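Structure in structure tokens, see below.
Of the protein chains in this complex, one is absent; all others appear in place.
Lettered A, B and C in written order, each chain numbered from 1.
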Amino acid sequence: MTTTETRPPSAAQPEAKRNSPLSAVLRARELPVALALVILVTVTAIANPLFLSPQGVKDLLLNATIIVILAVGQAIVIITRNVDLSVGSILGLVAFMTGSLFANVEGIPIPVVFLAGLALGAVLGAINGLLVTLAKVPALVITLGTLYIYRGVNNAWAGGTQYFAGDRPDAFGALSVDTFLGFPVITLLALVVVVVVGVFLAGARSGRDLYAIGSDPEAARVFGLPVGRRVFLAFVTNGLLAGLAGVLYASRFNSVGATTGSGMELDVVAAAVVGGVAIFGGSGSVFGAAIGAILLTTITSALTALRVDKFWQQAIVGVLILAAIIIDRIASVRTARKLRISEARDV
Amino acid sequence: MSDPVKTAPVPERVDGTTVLEAEPKGRTGWARVLLGRDAVMIYALIVVIVIAMIAVPRFASPVTTGFLLLDVIPVLLIAMPMTLVIITGEIDLSVASIAGLTSAIMGVLWQAGFDIGIVLVISVLAGVVAGAVNGFLVAVVGLPSLAVTIGTLALFRGLALVVIGDNAVANFPPELTAFFTSKLGATGIPTVMVGVVVVILFFGVLLHLTPFGRGLYALGYSQEAARFVGIKVARAKLWLFVGTGTVSALAGVYWTLRYSSARSDNASGLELAVIAAVLLGGVSIFGGKGSIPGVVAAVLLIGVINYALRLGRVSDVVLIIVTGSLLIASVVAPSVFGAISKWRHDRRVHRELPQATTSGAASA
Amino acid sequence: MELIRNRTGKTPGRRRIASFAALAATVALIATGCAGGGDDGGGGSGAEGEQTITFIPKQLNNPYTDVVLGGGEEGAEAAGFASSQVVGPLDASASSQVSFINAETQAGTNVIVIAANDPDAVCSALEEARTGGAKIVAFDSDTNPDCRDVFISQVVAKDVALIQVELIAEQIGGSGEIAILSATANATNQNEWIKYMEEELASNPEYADIELVAKVYGDDDDTKSFQEAQGLMQAYPNLKGIISPTTVGIAATARYLSTSEYKGKVALTGLGLPNEMRPFVKDGTVTEFALWDPAQLGYVAAFAGKALADGDITGEVGDTFEAGELGEREIGDGGIVIVGPPTVFNADNIDDYDF
């Protein structure tokens, strides 16, 4: 009696089944949240056809754009079993800098402002990354600290100053108004971000390293993966994306000042979690995080469109977050049990 | 928040050698007490108080004690059970929302004409239930507390809005609201501090002097190790979340009566202040480490800096930067010095070892 | 994670000292900060006869507030205060103003000028301040009348309400659905105006064809107001106009309208700052809106404070005081002082104003 003989013959069959594209889709962590989004949009659209009018769709997409970009960045960090709570503060600082650049530097080209925003975001992300990787202190503590510090710097810099849409060139504001093939320009930008980061995480070696690190940081170290460098990279990327979100915020909204973006961090983490990114790293995808972000922003609009009492909105969001993690848990418990039974030898 | 399930076996353990960077450095007796993490927090608190007394006019007065304590009470209260929760390696982000929900319920019930005693009891019970919901999801269902309580943070705050909407209820019994801002004689100490001290003592004794508390440290370091000595992991966690829920409700009641205003947005954002204070107080976010005296000192430290800055009319901007920096400095400094002492140790070993090995080889 | 734990796990004294050094360094930093702050402040504990005044706005770093405070500081100097201060929370929550009031009480400030985030939450703290000898002037947003000496109001509340209804009626041609986008649900002044608006819409036969379909709250937060405006459009497809009686709300709504297909189709009016609204008036999103001069609000508040502190007035109805270059003001019913009539801004006159 040997292992090979006793391995149940059924092991080969599920293998074939598991590989079919349909079942791959059905097993995807993103599925429940995507379904929820579809149902939500359908139901709302039936009740209020205006919800899916061109302007309605445009608003939905625009609302989601900024939080999608933030959620994508956050997903990268969470996948490495870290978290970045300072994104709201980074967004605020960058948004204010954007306003400040346009107001104070006559005729500054828009691309230069974008680059400056990305650079500032990346630097702030790098500070987080350095503190986390060099001092080996949990990211939750570090980024809670930088959440306060970056916000403080923003306040100190801005004081009572606010910059308004009128201070910025029309072409800049137009980015979040103009559409291309029916899609707002900045939404397309977010889409590019999602696809590029998604492909990187799924298809690049260093992207896969991030999953490995989040899955088991110690094993990653033993295996010789450059844990510190990759985690640092994750924080810098997240900072960069928060910077991008900051610039876009300045394009979309009227005023940028000392408090821009405060309190956003938990929404962003929630979006990633709802989208199936495991809070302890190792699994999930930026596509899921993006869908999670869209779902959370759409819910607010949908409830308004349905004239649901606005006081219920936040409670519903809370239920949704809990549902997402509970569904995820049930699925993983079932898989684990199935595996345990099916792979048991001759027990 | 280490996740024991996911930590794959590490080869480290195979040969059982322990990773040590320095000579064993336990201390005994007084040295231990006087150089402990808690002591450092207390020294820092004293230094800050002394500096504030010198640098900030009028700081040195009993009035300070009163206003300062009234300000820190909500954080101080919630920080107590939060310390225990974080020591077990979990976290509760929903505390401020529970306080808000409690406040909302108080307002609605009071407006509906219930007796104030009943209002208080039901409000606190709501906190117990809210805590039990968190506890159930974390301890029984086994979900990560960080994710669960982000969800209930939104849920409980949402329920607060559902309950009271955008109303504010202000007409609580004046003698009650007056009681909540009254002082003990000329000391300047608020009367409610008596209750707060009871809560502090309760959690201090629970953590440091009872079998249950002993178990929590074990639990925070390793759930496995805790289970092997018979600690009921799920039950302990469930109770702790009920604890944070209950105390958050008390903080909500305090908030409502101190400001005599029941609103859905009361205490919003308080969760991060509480967690920052607890971590500054030396509690490890990974669990297994921390103490009540350290946390109390940290809460007061932030409170004193806060109040001194306000009295000195320094902008809140400075305050948030200081809070953030303190938090980071308190966790980064030990790592930095750890790295330096490791480097020095390595250098010493490199100098000393060559002779040792040659003699070793000779015996082979 | 485990290694990290072990690394920081032991308790060698050197690391304790390290933590201590870090704390000490921060403390030193704060100390210098305090000292600096103290110098700027010139100390609330002015010598006998030197009066001090402190403004506590709803929230710092808000453009409208800045204009109000600018007038306030100017007024304080003109009225003869030895020093004037501005302190306040960074967020506009109900309770965050209390500890500032406490600190001012302790600093012995003679006059506290406050715009309350919540009329009741600040009350007991203000009572304490009064017990300590301070005079309380509410401005912009009133506290519970029991807790202050006078309230400096922009304008007669009813006038403000009526002018906004008038503007919107004119802009939508006298009939159709309208909505209100306000600040926070608890904002005292906004709620009072809204109350008058509702009464006027219900009672005035001229407005019989106008239906108020919704009231939403943007919490004086740019993003939130923006999304509320958007939600209104979707929920009420037949909406003809929006009144936003708050500067943040009107600007955010204007921003949304100007970037959407509703620009020019949905009318918008309310209370706004000319500097903030200028582009929207120029591009046709907004035809007309109203506001008083916020600087005057602060200016009058400072003089009212001075008069109270000097004992010239007590806050009784009928008391009068000299408000510098703005002339004499009288305290009306409920201890309210009216600053001046609202101004209506449109494309023709907006460039004449700079605030």
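Structure notes:
The rule we apply is simple: a contact is a pair of C-beta atoms (placed from the backbone, for glycine too) under 8 Å apart; a residue touches a chain by one contact, two chains touch by 3 or more.
In this text, contacts and distances are computed from a predicted model.
Here one chain is missing from view; checked against "ATP-binding cassette domain-containing protein", "4Fe-4S dicluster domain-containing protein", "Hydrogenase 4 subunit B" or "glutamate synthase (NADPH)", UniProt names that protein "ATP-binding cassette domain-containing protein". Touch with the chain omitted from the figure is made, among B:S222, B:T244 or B:T323, by B:S222. Within the full complex, the residue among A:L35, A:L115, A:A171 or A:V199 touching the omitted chain is A:V199.
For the chain missing from the display, the contacting residue among B:I46, B:A60, B:L176 or B:V205 is B:V205, taking the whole complex into account. The omitted chain makes contact with chain A at the following residues, 1-4, 6-7, 11-12, 14-15, 18-19, 199, 202-205, 208-209, 211-212, 214-216, 218-226, 278, 281-283, 335-336, 339-341, 343-347.
Mapped onto chain B, the footprint of the missing chain covers residues 4, 6, 8-11, 13-28, 32, 205, 209-211, 214-215, 217-218, 221-222, 224-225, 227-232, 288-289, 345-346, 349-350, 353-354, 356-358, 360-361, 363-364.
The rule is simple: only the chains that are shown with their structure count from here on.
If touching chains are joined by edges, the resulting network of the protein chains shown connects every chain directly with every other. Among the remaining chains, C is positioned farthest from chain B, on the basis of C-alpha centroids. Inter-chain contacts peak for the pair B-C. Note on chain placement: the centre of chain A and the centre of chain C lie 35 Å apart, centres being C-alpha means.
Inter-chain spacing, taken between the CA centroids of chain A and chain B, is 29 Å. Taken residue by residue, chain C touches two or more other chains at 1-4, 7-8, 60, 90-91, whereas all remaining positions touch fewer.
Multi-chain contact residues of chain A (touching two or more other chains) are listed as 136-138, 155, 218. Considering their complex, residues 1, 3, 6-8, 10-11, 93, 137, 141-144, 146-148, 150-159, 161-162, 165-166, 264, 269, 272, 275-276, 279, 285-286, 315-321, 323-325, 327-328, 331-332, 335-336 of chain B touch chain A. Considering their complex, residues 48, 50-51, 54-56, 58-59, 63, 136-138, 155, 158-162, 164-166, 173, 176-177, 217-218, 253-255, 257-260, 262, 300-301, 304-307, 310 of chain A touch chain C.
Only residues 1-4, 7-8, 60-63, 65-66, 69, 90-91, 216, 222-223, 226-228, 230-235, 237, 248, 251-252, 254-255, 258-262, 275-276, 278-280 of chain C touch chain A when the two sit together in their complex.
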